[in-house]
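One protein chain is absent from this view; the other protein chains keep their places.
Let's turn to chain A:
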Amino acid sequence: MDTLIDLGGGFASALEPLSLIFALLGVLLGTVVGVLPGIGPISAIAILIPVSFGMEPVHGLILLCGIYYGSMYGGSITATLIKTPGEIASAVTAIEGYEMARRGRGKAALATAAIGSFLAGTLAIIGLTFLSPVLVKLANVFGSTEYFLLMATALLLASTMSSGSRAKALISIFIGLAVGLVGLDFQTGLPRQTFGMSLLSDGIDFTIFAMALFAIPEAIRNLALGRGAKDEIQSFGNDRWMTKQDWQRSSMPWARGSVLGFFIGILPGVGPSLASFMSYIMEKRISKRKDEFGKGAIEGVAGPEAANNAGVGGAMIPLFSLGIPGSATTALLLFVFTMYGLQPGPLIFRDDSGLIWTIIASMYIGNVALIILNLPLVGLFVKLLKMPKEILFSSILVLVGIGAYAIEFSLFGLMLLGIFGVIGYLMDKGEIPLAPSILALVLVPLLEDNFRRMLQISGGSFMPLLTRPVSLSIVILMVLGIVGPVIFRWWVRRRQLLADVSVG
């Protein structure tokens, strides 16, 4: 009941004209930026963070949450029409949605993505509304031991559950940790890893790092490719929207995707991208029309898009109630909170409950805005796809330049941006994923601080990890989550080998 009163209060302020405008603006801006080929939610938020600098915290956060939603939807437009996913989460849409568009079903694909996103997004926010206060109560018994463990779990899961090489995901995490440790040690005030440069003692700014890693490599790569690399844009002028059959085929995948996405999103360190992949695999397995998958099955768009957006709501739960981001994108949002001097977690629900509930209420509004604005305006967004690449990507380079300037007001900040752009490009070339390092960079101060506090309280003993009931449960879950799949895979492979031997 308290929750409903809090939420009501949130709605009262989220419906104030200015808040409403920022929610709408965020969704619109997010969609516009998300539609731009090669720009996913992470880059969209990173590029637009400087815009929120001068704003009231509540407005800035409403705006950026809207941008997050909007850019996810914008990304599915791009994936459907030119097969260029802005981020891995929409990679499956780039398969199934693009095939639908090629067969003249582009409008239906976009509609099922939009409606599924709306339904799943709303369900996930309802989950967020009611689960966060519960988790906040639980978090009151959390000490530094539990926080340390949760963050370590987040990083471990981010590496084991990423797509591609696990060693490379771990390398990405340690690069993020390495960058995050540069600067003055907050406990002793001693400089660390500054290589004698006093300018580095303030540490490396998170936004500069995120912009450099996510916007610059993509921009430089596209500019360097030069003319000739033209995308084929699928048109859909006379397509029909969803038919009755489309609705029937989409409804169950929406429901399954929502539930799956929500629970995967809650896991620390696991973002919505895994949710969309798992939903795709699941829909394909239970479908009666398996042969249509890969050739434009609407279930393959409806499920993953729902899962993707439910995952966003799910990922907000550990962020809001524990202050632990589950993915690179929520790590960016955590950074924005701290930029405004706010620390998400149990305390924010006590001290700034008005603010947090306003943001949650604005998420409901943002989801409604998304579906009202985006389906009618889709024709307009598609025009953005035709923007010449040289104009798009040189503008992005200028925008990240402004962003870095607005953070540091110095040549040093600008050069850091360029240098990390080069590092990001090299990581990309070495196929090292970029997102885990963003998560690691945000988590490293918290990780180190809680680790130190844990050892200080215990007098240098690691025993609290195993003697405290909550931390012991986390340890057990962590071991199961990480060792489990490895043993399982080894077992399956061994069985296959044995079978091969007995056959041969």
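The rule we apply is simple: a contact is a pair of C-beta atoms (placed from the backbone, for glycine too) under 8 Å apart; a residue touches a chain by one contact, two chains touch by 3 or more; residues count from 1.
The rule is short, and it goes like this: contacts and distances are computed from a predicted model.
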*Assign the chain not included in the display its UniProt protein name, restricting the answer to "histidine kinase", "Ketosynthase chain-length factor", "Tripartite tricarboxylate transporter TctB family protein" or "Cytochrome c oxidase subunit 3".*
"Tripartite tricarboxylate transporter TctB family protein"
*Of A:Leu347, A:Val398 or A:Val479, which sits in contact with the chain we cannot see?*
A:Val398
*Of the residues listed, A:Ile62, A:Ala120, A:Val136 or A:Leu274, which one is in contact with the missing chain?*
A:Leu274
*Decide which residue listed in A:Leu7, A:Leu25 or A:Val51 touches the omitted chain of the complex.*
A:Val51
*Which positions on chain A touch the chain that was left off?*
50-51, 53-54, 83, 85, 88, 91-92, 94-95, 99, 160-165, 167-168, 170-171, 174-175, 177-178, 181, 185, 187-188, 190-193, 195-196, 216, 220-221, 223-227, 229, 273-274, 277-278, 280-282, 284-285, 293-294, 388-391, 393-395, 397-399, 401-402, 404-406, 410-411, 414-415, 417-418, 421-422, 425-426, 429-432, 444, 448, 451-452, 455-456, 460, 485, 488-489, 492-493, 496
